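Submitted below is the structure of interest, expressed as structure tokens.
As you look at this complex, bear in mind that one protein chain is not there, while each of the others sits in place.
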Amino acid sequence: MDKKIEIVTILENKFIAKDVCEISFNYSFDVEPGQFVNLYLNSKDKLLPRPISVCRKEGDLLTLVYGVVGKGTEELSSYEKGCKIRVSTPLGQGFYLDQVERGKSAMLIGGGIGIPPLLELSYALLEKGVRVEAVLGFKEQPFLIDDFPCNVHLASDEGTVGFHGNVLDLIKAKGLNADYYFSCGPKAMLKAVAEYFPDVQLSMEERMGCGYGACLGCVCKTKEADGITRKKVCQDGPVFWGRDVVWDE
Amino acid sequence: MDKKIEIVTILENKFIAKDVCEISFNYSFDVEPGQFVNLYLNSKDKLLPRPISVCRKEGDLLTLVYGVVGKGTEELSSYEKGCKIRVSTPLGQGFYLDQVERGKSAMLIGGGIGIPPLLELSYALLEKGVRVEAVLGFKEQPFLIDDFPCNVHLASDEGTVGFHGNVLDLIKAKGLNADYYFSCGPKAMLKAVAEYFPDVQLSMEERMGCGYGACLGCVCKTKEADGITRKKVCQDGPVFWGRDVVWDE
Amino acid sequence: MDLYFGEGMLSGMNNLDMSVNIAGVKWKNPITTASGTFSVRESGAFYDLSELGALTTKGVSYEEWEGTATPRIAETYGGMLNSIGLQNKGVGPFIEEELPLLKKYDTPIIVNVVGKTIEEYCRVVERLSETDIDMLELNISCPNIKEGGISFGTEPKMAFSLVEKVRKITKKALIVKLSPNVTDITEIARSVEAAGADCLSLINTLLGMRIDVAKRKAVLANRVGGLSGPAIKPVALRMVYEVRRAVNLPIIGMGGIMTGEDAVEFLMAGADAISVGTASLIDPTAPLRIKNELREFMLEYNYKSIKEIELLEE
Partner (left out) sequence: MDLYFGEGMLSGMNNLDMSVNIAGVKWKNPITTASGTFSVRESGAFYDLSELGALTTKGVSYEEWEGTATPRIAETYGGMLNSIGLQNKGVGPFIEEELPLLKKYDTPIIVNVVGKTIEEYCRVVERLSETDIDMLELNISCPNIKEGGISFGTEPKMAFSLVEKVRKITKKALIVKLSPNVTDITEIARSVEAAGADCLSLINTLLGMRIDVAKRKAVLANRVGGLSGPAIKPVALRMVYEVRRAVNLPIIGMGGIMTGEDAVEFLMAGADAISVGTASLIDPTAPLRIKNELREFMLEYNYKSIKEIELLEE
């Protein structure tokens, strides 16, 4: 009985870019980079939790960054400071950092609303003495880039900031590489990254029911020793090894 | 096109007795005593309007008094000052006051949460030069009694205030009578009152769907020249003549 | 999510055609009122009814129906139950009192017809066929009192006989309204198509119940009632989708439509028009609002006509 749903009071909830919000509240649980929490909405028509990755944890302060992409995140963005919401304890398998060695280098490859989880990861890697650089791609307007405690390469689809093109074009153009690769972003990007860097760790997304492993709503096809299986993104993931993911759905 | 739904801002919403709340807001529409408004809740699980009678209208300030009897009124009682809610323009047939004559006398007979609509009525009658007295019955704790601008006789089931017994017992015991009778309260009380004073005007209640006359959810059986019909409480009522109501449902 | 006005906007909104042709009757737009949730006088007090594609009346029987005892309404999570029992004054008073009011609006009139026997349905249809209403909607969810009270709409053969008989006595456009309380709605749809229906409407309410735990009895005097509202939308949408693939008739879709987006879901599932029911009880101007939201959707996604609104991949 190590899991529960907490009621937290929102300390801040504000737009940091067009359709991108940052929410923070006090949260006493230990989180690993790559894990997520379930946020439950207050209105009674929308019942299912919204999974949002940990963006930053400092002391007891948890910060999440989410895109306003539908009715639920729209409602979330309307909550004001002081409003209470239900939040789960940390969930899922975060990035695999056990084998990471001091002095080696890591590249974090993020696209759009996939960037937030890489922030907490960058701090964790630096703490382990790993050299970190981030390659971040945006459609247009960038966000969070100044928060990364490392060298950041920027790319944008429209050429509004940094390199004109996607993150992989940028990586190829600059000939960037590292010992470890970590990525989060749109499915098409993750697939391209996994083809280029097969030993990348990917943070995957899938529509969820429960978000804690009870319903099998959120599966991701992966290659295993004994064939292809469907693993739970909310529990076996969200982090998977790029080389294991089967991309046909 | 004389009807609409307005969004109003709550000016005050407070308990005035156990499980009884008073809510007020600015409202620019003319109301007649006995009319009601539909209040729509903000949470999305409960869709239907809650009909609440006009208790008092002074200038642009509308005051309603409602009992907290179920999930909807419970939610309503939690709304704070400044909260916005949807409210209909005034609905229904109020008390019939056209024929009321100056100098005559009226008795208002109210029970529990049926008392609020009699308050606005008392002012309207006084304005027409009618002498008014009110007979008000409570289970235990009284409310609104000091707001009535007329002589008030009190009764309570438990004998906690005034006469120990129900309003009709009190009327009989004191031999009270008048030229006009008006009543609102629990169905059993209304029935007893109508049997004793057949020309009483009653404000009836029924579970409603639309509350504005479109669905036929809220009917009350009445005697008409051509037999028994089912009239809409929300439109033909809520005020009916005691002698017309058929009490078998 | 703000609206994106695409090229459609540049060439002007006049380019946008919301009209539909339903079984030979032209509607200005695909929005009508669901039977039993609309009353010309009362709804007309809230907005201009000429704005709608068509006006659908509550059920009309041959003689007066009393309806059921009260309480007739119960609230449920995201929906409601009703057991009005089709209370109405009968076709005579309808023609004399209601129809003249409906005729004042520049909008086609659909009269919903109910009966307890095939003969009763036929008599109502006969009377209405002499008037200048535009379409008939047969509510076949009524119990057939000659067959032990089984609903006409749950038995393909009974539904067929009813529609076949009615078809013979009227030239009016004939909509048949299907019940969702069946194992296979496509079976009923096919049988009423074969019997000569011009159009289908679906869904009517799902049978449901609520209990008052303090009183230890059903909330409705009638115990069970019809469930409607947003709660039932996924079932309604699935049935429209299934029926679209089973018959060629135009379909009027309904069941829990609250917003323009809901309306679009039904149009994409295969409906040619849609009805707004319970939404009107919660927001009396809902049909008009939904029409406007549908128009905004068409502008945003650059649809030029209602017909273009359909699923992409099948």
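Per-chain numbering from 1; labels A, B and C assigned in written order.
Following the convention adopted for this analysis, contacts are C-beta pairs under 8 Å (C-beta built on N, C-alpha and C of every residue); 3 or more make two chains touch, one makes a residue touch a chain.
Model, not experiment: these values are computed from the prediction.
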item	value
Residue in contact with the excluded chain [from A:Ile5, A:Cys83 or A:Ala188]	A:Ile5
Omitted-chain contact residue, chosen from C:Asn29, C:Ser43 or C:Thr76	C:Thr76
Touching residues on chain A - with respect to the absent chain	1-5, 40, 44-49, 72, 206-220, 230, 235, 249
Missing-chain contacts mapped onto chain C	76-79, 81, 154, 181-184, 206-211, 213-218, 223-224, 227, 230-235, 237-238, 241, 256, 258, 261, 264-265, 268-269, 297, 301, 310-313
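One rule holds for everything that comes next: only the chains that are shown with their structure count from here on.
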item	value
Set of chains adjacent to chain A and to chain C	B
Central chain of the complex, centres being mean CA coordinates	C
Between chain C and chain A, distance of the C-alpha-averaged centres to the nearest whole Å	46
Length of the line joining the C-alpha centres of chain A and chain B, rounded to whole Å	57
Chain centre separation in whole Å, for chain C relative to chain B (CA means)	36
Multi-chain contact residues (two or more partners), chain A	44-45
In chain C, residues with contacts to at least two other chains	77-78, 230
